[in-house]
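Take a look at the structure set out below.
Every protein chain of the complex appears in place save one, which is left out.
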Amino acid sequence: MVEAKAERRVPYLLDFYPLQGEEHTRIHPFFQHLQEGRLTTTRCTACGEVLWQPRVVCPHCNADEMEWVDLPQVGEIFAFTSVQAGAPKGMEEDLPFVVGIVTLKGTDMQILARIEGDEESLEIGQPVRVTVERLADGRVWFRFRTVEA
Amino acid sequence: MVEAKAERRVPYLLDFYPLQGEEHTRIHPFFQHLQEGRLTTTRCTACGEVLWQPRVVCPHCNADEMEWVDLPQVGEIFAFTSVQAGAPKGMEEDLPFVVGIVTLKGTDMQILARIEGDEESLEIGQPVRVTVERLADGRVWFRFRTVEA
Amino acid sequence: MVGTGLTHWGVRKATLKELAQEAGKALFDDVDNLPKAEVDSLFVGTALAERLAFQSYVAPMVAEQLGIHPTRMLARTELACVSGQLAMKMAYMAIATGLSDIAAVVGVEKMNLPDMAETQASLAAILDREWEGVAGMTAPPYFAMVAQRHMYEYGTTREQLGLVSVKNHRFSATNPYAHFPKEVSLDQVLNSPMVSTPLRLLDSSGITDGAAAVMLAGEDRAREFTDTPVYIEGAGQAATGNLTVNLPSLTEWPHMRRAVRDALSMAGVTIQDMDLAEVHDCFSISEIIEYEELGLAEKGKGGQFIEEGQSEIGGQLPMNTRGGLLGCGHPLGATGVAQVVEVVQQFTGQVPQERYVGGTWALTHNLSGNANNHSVLVLHRDS
Partner (left out) sequence: MVGTGLTHWGVRKATLKELAQEAGKALFDDVDNLPKAEVDSLFVGTALAERLAFQSYVAPMVAEQLGIHPTRMLARTELACVSGQLAMKMAYMAIATGLSDIAAVVGVEKMNLPDMAETQASLAAILDREWEGVAGMTAPPYFAMVAQRHMYEYGTTREQLGLVSVKNHRFSATNPYAHFPKEVSLDQVLNSPMVSTPLRLLDSSGITDGAAAVMLAGEDRAREFTDTPVYIEGAGQAATGNLTVNLPSLTEWPHMRRAVRDALSMAGVTIQDMDLAEVHDCFSISEIIEYEELGLAEKGKGGQFIEEGQSEIGGQLPMNTRGGLLGCGHPLGATGVAQVVEVVQQFTGQVPQERYVGGTWALTHNLSGNANNHSVLVLHRDS
């Protein structure tokens, strides 16, 4: 788990994290699941398509009956970079940080997120696991961290 | 003069007041003049056109040699409204406030600004005078206030 | 146009993306024999997504939400309250030039934020932020001054303004997609909270989340998808300003007259040929002035026009039968598209009997900012 920073209230104009409650988004279960440590997405009950990110309408068959499915918690790094300069407002103190694309185990689904861990030792193909990032205001997000192969 | 509010640093995304220094704008003399209590604008030295707002290129003749001219400090109200709800971020405490269009004396030039004074007593045609608004960070802006006819 | 789609409008518990998905579903359900792969282009009208949704580059995002992969054109248009009509016009041009065969248009806006003062600050950036927004100017104070001058110059009454809202709410009461689907009385309008003197809450269009969508195809393919295609036959636009104090007048909008004239002339018709019109009633005073600039009422007599019921069904020209911006709300980028949706649904008999007009010719009008820009489409269904 990634610890919350000290609370700060930024304008919505500069707040990168999605608003997560039922009053803000129809995919609020995603965030509830993430609170529980589960990485999930939607599956179309009509055509079976599983998509990233979660949807309310299926782009393939136009149905709008979705069910929530768990995604693998582990995967391997497909690409990554260490950001050394040019952080967006609110992320200046994070520099340097690593962002990467992870292929989830047993799927061809990829997810982009921060990757925790020693940048020097990262490489393409390295195994990683989801970890939950908790914000001071109660919201959650996710990152990956390296694990033993 | 309108007193400055307590200092607050807002993101540029929510900062309504123009950046006023030479490093930010080619019309920085406008703000310097306003610091001195003068309301000025540019006059095209090629075709003589006087325009609001100040320019760096004349829209009429395409020349870019401008000179600064003083505008009348007084004028009369052409239209006004008292804003009672829906203030932009940072202006919530100003509610209710009056905004109006003022025709500058002896010209057909109009300027839009806040109007200080008892809203109930305002009327079309009422005489007003420019007053300088000073921000805590040293920047300036302008409003009008009612004066005796 | 070969199909339409609407989301529910209001203070929606949904994101910009989710609104786009809903509009896409409604659209593809309506044109159910059109495979998504045949949609070669997408035009997205949205005004303030960069600020209100903290999201730029909305066009490819909407494409992904709809599940289409544009192979000919992909564009986002922004022109404040005209953003949606501009997307329509760009799609029209793309098809007319052969740069697209089948194009989707989506107008979408998410306006309600947890901190509405941030929404208002963003709306203040539609006017010149440095010289007008800084004074606290947004649309309501601008149109309030327009109303003040119209009352001062022509004797227009507070009651006449209110009647516009009464009419448009009567129409929106029959529109399940509207933000405000219920009737209001003149008393209710005149006693609603003051927003910016002399305009009250019920003189003002709402701050609304919503989306609207239309599918366009060229004449050669339109009948594959519908028996009753509706065509864009005329387009006109004119602008001046930009600062409020540099407008020719607060109460006369000569550039609207020009846009109307050009659009009608391109279509080879006159205003008398129109069966209905959707005009930009962002505030009650706007519709009053629009009666005048459409050439239906003499200058200064717009108030009398509504009193006489001339913009009602059965009057000289029924206007805003979907409920207008006053009744439906005004999600900036969606409005211009939703007006076209109403016209198509009127022409094809898809509206409730209470507001049915039908017909074969219609005009849609949007203005933006401090009314410094006016844009008009003329629509036609082969009879």
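Residue numbering begins at 1 within each chain, and the chains themselves are lettered A, B and C in the order written.
Everything below uses one rule, namely that a residue touches a chain if its C-beta (ideal position, glycine included) is under 8 Å from a C-beta of that chain, and two chains touch if they have at least 3 such contacts.
Keep in mind that what you see is a predicted model, and the values were worked out from it rather than measured.
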Visible chains that the absent chain touches, using the contact criterion stated earlier: A, B, C
Sole contact to the chain not displayed, among B:22, B:70, B:94 or B:123: B:22
Options C:122, C:156, C:197 or C:284, residue touching the unrepresented chain: C:122
Per the touch definition above, residue among C:5, C:24, C:70 or C:324 touching the missing chain: C:70
Which of C:61, C:306 or C:351 contacts the chain that the document leaves out: C:61
Touch list for subunit A against the chain that is not drawn: 13-14, 16-18, 52-53, 78-92, 94, 97, 99-101, 109-114, 119, 124, 141, 143
Where the unshown chain meets subunit C, residue by residue: 15, 47-48, 50-51, 53-61, 63-64, 69-80, 86, 89-90, 93-94, 96-97, 99, 122, 125-130, 235-243, 246, 255, 258, 262, 368-369, 372-373
Residues of subunit B (touch criterion as defined above) contacting the omitted chain: 11-16, 18-19, 22-27, 55-60, 62, 64
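Operating definition for what follows: only the chains that are shown with their structure count from here on.
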Chain contact graph, described as a line, ring, star, complete graph or other shape: complete
Pair with more cross-chain C-beta pairs in contact, given A-C and B-C: B-C
Euclidean distance of C-alpha centroids - subunit B vs subunit C, Å: 32
In subunit C, residues with contacts to at least two other chains: 51, 115, 118
Multi-partner residues of subunit B (each touching 2 or more other chains): 13-14, 89
